[in-house]
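With one protein chain held back, the other chains of the complex are shown just where they sit.
Coming up: chain A.
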Amino acid sequence: MISLKPRSILLISAIFRVGLILVGEWQDTHMEVRYTDVDYLVFSDAASLMASGQSPYKRTTYRYSPLLAFLLIPNSFISRCWGKFLFSASDLFVGLFIRIILKQRKVPDDLCTYSMLIWLFNPFTFTIGTRGNCEPIVCAIILWIIICLINGNVVQAAFWYGLIVHFRIYPIIYVLPIVIFLDPRFFRYGTKPLLSDWTSDPGKARQINSELIDKCAVCDVWKSTFTRSRILFGLISGTVFLLCTGFFFHLYGWEFLHEALLYHLTRTDARHNFSIYFYHIYLNYERELSVLEKLVSFLPQFIVQLVLILCFAKDLVFCFFVQTVAFVAFNKVITAQYFVWFFCVLPLILPWSNMKLKWKGLCCILLWMGAQTHWLLWGYLLEFKGKNVFLQLWMASLLFLAANTFILIVLIRHHNYGPVFRQHTDLKTTKTT
């Protein structure tokens, strides 16, 4: 049993991250291999351009919202490390928000602590922020949206959701589960929704589950689509998104729209990455892909997302997790930074999993890391040894997809599915009489 207090954990994590940033600066200055992510240089250059009144899109490969460049303007006059500290602070907020969410759902203290540690001391996540990658900001906002929703604060959730979709397109995949989640039986005007508490008893969880399982989530949506909460969420998030997009379009024109939005919607990359589609794209790069080919590559993603939403939307946090894993796994381009998108939600679902670390959990971890390492080995031979191993690398990406699919299925099987909210007693009484 871990006896560390949350404050101590956060303090140690903060000191550790400050140390990493400083070591990273030293490494950048004195060693050939840089610690800092090349993307951080892109953000910083864009921020300098913005600070001097120019468009951040004059910087080639800057494909983010101008908001990010704005946040990094102090890089130019305070310190070039400003952005790294900002991202690392967001990283710490993610750890804090994990604890807040779990405590609100009455998860025991030791499980909360373990969940915090899984995020804060995961080597993958603490290097992301300290190297200058902006994903921790996205993760922190997504978790904050979850906090707002479970506290019934729809307006604030909608505001942040509109903002984060503008900032980073991928959270758009959460819109349908959020709409389903805003069930009028739980979200009633003037009343805070009632949270379902954590329980370690799978039998009790299933009992809670069966009280509220409906005929079909789709039927729910169509029956009571236009509720106050849903309309409010849609209007506010849509307005925030359009305002931000419209404002920056006014400032930077089509260049902003293309680089920050359209590029991500249509992105294909022929260069090797974890996606199973990379070699197919490379072999067909010289010709335009047919409509059928584009549709066939989009369908798996679409079907998986739809089914996961319909099955798990009521358990919103778990739905976010499985959707994100599937979204990344079936995407046409997969880079390592995308893994952070589901890593931040993973600690939130583990208290509801009846999978033991020994040995099933450990096997899943080793399988995922093994499949990744296998891919990286072939990638190393291609990129750093100049061997033609495209075929082997593509097969490694197939194996990686298989590993992701298997682990996702195992997590689904071992998850104690339970809606985040329970019904208000008066409504339940009315239904039973």
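To be clear about the criterion, a contact is a pair of C-beta atoms (placed from the backbone, for glycine too) under 8 Å apart; a residue touches a chain by one contact, two chains touch by 3 or more; residues count from 1.
Rule of thumb we're sticking to: contacts and distances are computed from a predicted model.
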Item to check | Options "Neutral alpha-glucosidase AB", "Transcription initiation factor IIA subunit 2", "Beta-hexosaminidase" or "Phosphatidylinositol-glycan biosynthesis class X protein": UniProt name of the undisplayed chain | outcome: "Phosphatidylinositol-glycan biosynthesis class X protein"
Checklist outcome for this item: Among the options A:53, A:123 or A:386, the absent chain makes contact with A:386
Item to check | Which residue of A:122, A:227 or A:284 touches the chain not shown here | outcome: A:284
Item to check | Contact residue for the chain not shown (choose from A:125, A:196, A:237 or A:416) | outcome: A:416
Checklist outcome for this item: From A:5, A:103 or A:258, the answer for touching the chain not displayed is A:103
Checklist entry - For chain A, which residues touch the unseen chain? => result 10-11, 14, 18, 21-22, 25-26, 29-32, 34, 38, 41, 60-61, 78-82, 85-86, 88-89, 92-93, 96, 100, 103-104, 205-206, 209-216, 269-271, 276-277, 279-280, 282-286, 293, 296-297, 299-300, 303-304, 307-308, 311-312, 322, 326, 329-330, 382-391, 394, 398, 401-402, 405, 408-409, 412-413, 415-418, 431
